[in-house]
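Apart from one protein chain that is not included, each protein chain of the complex appears where it belongs.
Chain lettering (A and B) follows the sequence in which the chains are written, and residue indices restart at 1 in each chain.
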Amino acid sequence: MTTRDTVLEVDGLSVGFGPQAPNALPPVIEDVSFSVRRGEIVCLVGESSSGKSVTSLALMGLLPPSARITGEIMLHGREAGEPSLDLLQLSRRARNRIRGHRISMVFQDPMNCLDPIFSIGNQLVEILRWHNALSRVEAWRQGIGYLHAVGINQPDVCMKRMPHELSGGMRQRVMIAMALAGKPELLIADEPTTALDVTVQAQVLDLLLRLRTQTGMSVIFITHNLAVASRIADRIIVMYAGQIVENSSAESFFTRPAMPYSRALLDALPTVDMIRQGQKRLKTISGNVPGLAERPAGCRFFPRCVHGVAAMCDSGSPVLQSAGADHLVRCRRWEEISA
Amino acid sequence: MTGFVRRSRGLMGALTRMVMPDGDRVATVSLVFVLGMIVACTAGPWLLPFSARHIDLQHHFLPPFSGAHLLGTDEIGRDSLARLLMGGRASLEVGLIATGISATIGTFAGILTGTGLGGWPVRWLLQAIVSLTLCFPAIFLLLTLASIMGPSVPTIIIIISFVIWTETTRVADIQTRTLMQKDFVTAAIGMGATPFYIITREILPNVLPAVTVTSTLNLARAILLESYVSYLGYGVQPPDPSWGSLLNNAQEYLVSDPWLAILPGLAITLTVTAIGFVGEAVRDGLGLKRERA
Partner (left out) sequence: MTVQETILSVRNLNKVYETPAAWGRAGTRTHVVHDVSFDIQRGEILGLMGESGSGKTTIGRLILQLLHATSGQVALEGCDLCGMTTQALRPLRARMQMIFQDPLFAFNPRHTVHQILGTPLRLHPELVERHGPVDEQIRHVLSQVGLPADVVHRYPKAFSGGQRQRIGIARALIMRPSLIVADEATSALDVCVQAQILNLLLDLRDELDLTILFIAHDLTAMGLVCDRVAVMLRGRIVEIAPTSELFSRPRHPYTASLLQAIPRIGTKAMPGVAPCMPGKGTQVQDGDGGCPFRMSCRWAVAQCAHNGTALRLLEKDHWSACVREDLDLPGL
């Protein structure tokens, strides 16, 4: 029964680059496992080089052929009888059919993804006709409908515009409309609001929430900002140095973050309360995310962790353990720390 | 992303990688060939038993690998190898000096227009010259100038420089414009740096890699141009040989004694091709983009 309300199950996904063994570099992401339920918004949170973008590219099958990928990415069918597909085992052709159709992606910078020499309508019609057998007129009509759905006023005017004539927020809406054109079950959004102004960012987040309710699609939302994540997430997955370090329902995460790194991320964010109280200094953690070659043997966060205990944390990679209902954490000391 | 195997950057890094065992094979072979050719042409003629003007009356039209003359002799009994190396000396000399001159002028002009320092008169003038030279087919321009100025080695150097400097200017101009948009140039202006300081310390070092690559490719072009001109009789004058004039000389005996043409032809082809490969390897090594297909 669980398979049916799960869209995507990632199991033991590892991705490595560079030379083959014996002088291979350690994998960029390691043993990443999580699942996405139907209609769920999952936020993948992490700093740069945490592996969040590599994870999303692996899901889309957009990694370069030289990447060494192991593990399983199961895409489950909507209906009970539909077979489940392991995306990593599919041929390139079968993969292309799924991409854009069952899984779509929205990128950070919409200007790079729109063709500057074709009008919005042109590009949207092309995508619609790629996915469905439609006449040009019918595709144009549907395109207007999609633009309307992403909250664009006067969609017929917008269809005739060129990409450079639109504002950043408008472009991102157009990108989302294009991603929706294949009626995907899963939308992967890689930092879609980072390049946008705050007011526009709020609008795009609201839009994603509304589309989720209307179409029942699932969303994997990648961001480095927990405040943005808290605005839309049902589930938070925190990544650090290539591993998932916390995976929890949003509610549980924001009331009781268990991983010291997650707490550090939350502390590093200027909050409204701090501004109200005129508090100036943020709590920070020292150091940087370790590079690929510098990852420590034990808990990867140990060198920067204020709660770290040498004998306990510096050897043997800790495993994800349960820290309450629907709450996994990769820390051996979470109970003591939470107390 | 740090942590990956760090590779040395810059020109020296690019050259080092070429001679490394795991480097680009074609580039390695090419580099060795070009260097070998330069050394052979510079030092070779002194080491040979015959000078390029020595006439062996008994042996003319000697085929290669027969007797005392390693690569045979020509129609009046001069040693082919000696003439090939002396010819190479002339060709490479013209090529290298012309490339050096055009690189210097081209970089200077490109930076001048790229920074907009001279104002519109300078830009307008340079653009006019560049467009004019680009409009003319290089070889006709070359021949016209050569017939006006009269053939000699210095003349041909000047003429070739004049034909190829525009390419360097174009590259330097584009690079400079891109650099002028960079924050570090803004920062230098904001620190109170003079234009001279900005050009010498911030712009020039960052323009040089691209100019180096263009110059390598220009060198191949210069050698080829010299051969054209000398082949047509407007370049290096007899009895001094150059690869082009050797070819010119050989065309009368093409049917009876083809090696006289094959040898300089091979020398030109291999050298130009090898320089091209080295240039491309340097460009890839410096991480510069291919400017046109």
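The rule is simple: a residue touches a chain if its C-beta (ideal position, glycine included) is under 8 Å from a C-beta of that chain, and two chains touch if they have at least 3 such contacts.
For clarity, every value in this text was computed on a predicted model and none was experimentally measured.
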Which of B:42, B:104, B:133 or B:206 contacts the chain that the document leaves out: B:206
Touch criterion as defined above, residue of A:139, A:226, A:241 or A:313 at the omitted chain: A:226
Of B:55, B:180, B:193 or B:232, the residue in touch with the unshown chain: B:193
Sole residue of A:62, A:269, A:293 or A:306 that reaches the chain not shown, by the stated touch rule: A:269
Touch criterion as defined above, residue of A:18, A:39, A:61 or A:168 at the omitted chain: A:168
On subunit B, residues whose C-beta touches the chain left out of the figure: 2, 182-184, 186-194, 197, 201-202, 205-206
Positions on subunit A contacted by the hidden chain, ascending: 47-48, 151-155, 157-158, 161, 165-166, 168-170, 173, 197-203, 205-207, 209-210, 212-213, 224-228, 230-232, 254, 264-272, 274-276, 278-286, 288-289
